[in-house]
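Only one protein chain is missing from this complex, and each of the others stays in its spot.
Chains here go by letter, A and B, matching the order in which they are written, and residues are numbered from 1 within each.
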Amino acid sequence: MRGAVAWLIGVVLAAIVAPLGLGEVAQRIDLQAALLPPGPGHWLGTDGLGRDLLARLLVGTTASLGVAVLSTAVATIVGVLIGATAGLAGGRVERALLGLIDLTLCFPAFFLILAVVAMLGPGLTQIAVIIGLVGWTQTARLVRAEILSLKERDFVAAARVLGAGWWRICRVHLLPNASGPVIVSAVLGLSSALLVEGGLSFLGIGVQPPVPSWGNLLMDGRSCLGVAWWMTLFPGLMIFLTVLSANVVAERISEPSSIAPEGRR
Amino acid sequence: MIAGRPLLQVRGLRVHVPGPDGRRVDKVAGIDLEVGENEFVSIVGESGSGKTLTVMSLCALTPPGVGITGSAVLSEAGREPTELIGAGPEVLRSVRGARIAYVFQDPLDALDPVRRCGLQVADAYAAHSRKSRADAAAAALRALKRTGLPDPHRVYEAYPHELSGGMRQRVALAAALIAGPRLLVADEPTTALDAQSRSQVLSLLDGLRADVGGLSVLLVTHDITLARKHSNRIYVLNSGRVEEVLGHEGGFKPVSAYARRLFSADPSAHAPRTRIPV
Partner (left out) sequence: MRRWIVRRALAMVPLLVGITLVSYAVIRLAPGGPVDAQSEMNPRMTAEARQKLVEIYGLDRPVYEQYLSWAWRVARLDLGRSMVDGRPVLEKIAQALPVTLGVNALSLVIVFAAGIPLGVWSAVRRGSAVERGVTTLTLAALAVPAYWVALLLISGLGVGLRLLPVTGLQSLEHELLSPFERVLDTARHLVLPVFVSALAGTAVVARFMRASLGQTLTRGYVRAARARGLSEHAVVYRHALRNALLPVITLLGLSLPGLLGGSVLFETLFALPGMGRLFYDAVNTRDYPLVMGVLVLGAIVTLLGNFLADLGYLWADPRIRTAHREGTSR
């Protein structure tokens, strides 16, 4: 747990600091030093153009983490809004929004993201927004369920009788109750966004070179497979360790309430 | 005090659970208790007084992490006495159902929702016999019939959710008694039922005891009226200890303040009863 938190803090620091200090180093081409294995001069080796892999990985953190964070923010905001609207409005609105959730879940998410990114063209913001717009359903369900259970509680009925508006009830009662699960689902969304962005960039459809990201560094590694193992190993390791840390943190946050499957969906 | 031979003798029973700070918390703090052959003994007390933990610990049916010490000896006529506390899994399995049987508070919770009722009764029979499945099925049908269920064949094929609360408790009773136990532990068997099924289940139990002959009952309840009506003896529990033992011959007159308070909540104690106009 402590290791996971330390790793995440390190990654966030790298995302903020690395472009300032290492931006130039990460792009410096030195054909004399092409495809060097990890060693004293270049700790994690160099790529086919002699660029330092460690510097590129650190700078790539910005794109990878940025996309993941932004998409998680989009997913969380959309999810909370739709879930809350469905839970509060009830009736036809609720049914329509539930239908929207079902509809979103019908599409293989990766197909949809791939198609939209390909149509709109690959920009960091676009990628993030699209990943977010496909991944809000879990949060929406959580928030709606929380509101429904809240609606049945006595103190809410009492507050209603006393003339409190839904906005106030949500702020005072819902947020403290729902924030735990929503945070957990946001952290899990962060890891899945990291994996998706990695996959997109790996296919050459996500973050475009020369801007480095973990996914497109892995794509570079694929082209040097069997020649430069370090170019495949380290970018993947970055994704793996970051996702693992996020999952461990999410698990630890959710432990007291221990999420267990309950009946059907 | 006991009328017949002692069937179950509990000495210094302690049950502890892990507390929030990791230290042991004694929920049952040294209880002595006896049930004679063919006796009807009740345990009463407030919720949290350790009634249920006491009877569940006899057959190690407590949740994992719960520690049990002390002694509980089961001695039936013509059988070696068996120490239950600390007994191995095979001994416990041979005792459960065949020598000590249990009925629980909520029969819907005590029956597997996706297995037919008859099969669950037959399972209990098959667990203690080497007879064929067909024999087990026949025995289950007989057991269901004995509990006075109107249409035992239909009940055999039914799933628990298709039956009423009273019918489910009869199924649970049939499953409990099918392997011929000498002691029936009933943990609040009527609490989850409506008033009518409640009295039916208890009189059914009386009838079954008369039929079988020599079945002792250990009833856990907070229903003082019920305990007074059926028991030979009542143990009053207060925070994990026996506060008082009341005998039938003494007219169940409580002495301690705790027991008096408990018994004063019993409506039958305030005779003559006046009907409140509705």
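Following the convention adopted for this analysis, a contact is a pair of C-beta atoms (placed from the backbone, for glycine too) under 8 Å apart; a residue touches a chain by one contact, two chains touch by 3 or more.
Nothing here was measured: the structure is a model prediction, and the numbers come from that model.
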Among the displayed chains, the hidden one touches A, B
Per the whole complex, from B:85, B:124, B:217 or B:234 the residue touching the absent chain is B:124
Given A:18, A:80, A:128 or A:218, the one touching the chain that is not displayed:
A:218
Given that one chain is not shown, which residue among B:40, B:104 or B:156 touches it?
B:104
Applying the definition given at the start, please give the residues of subunit A touching the unseen chain.
99-100, 102-103, 105-112, 114-116, 118-121, 191, 195, 198-199, 202-203, 205, 218, 221-222, 225-226, 229, 232-233, 235-236, 239-240, 243-244, 246-248, 251, 258-265
So that we can see where the missing chain sits, which residues of subunit B does it touch?
59, 61, 63-64, 89, 93-98, 101-102, 104, 106, 109-115, 120, 123-124, 127-128, 159, 161-162, 172, 175-176, 179
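Heads up, the rule we're going with is that only the chains that are shown with their structure count from here on.
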Just the number, please: Cα centre separation of subunit A and subunit B in whole Å.
54
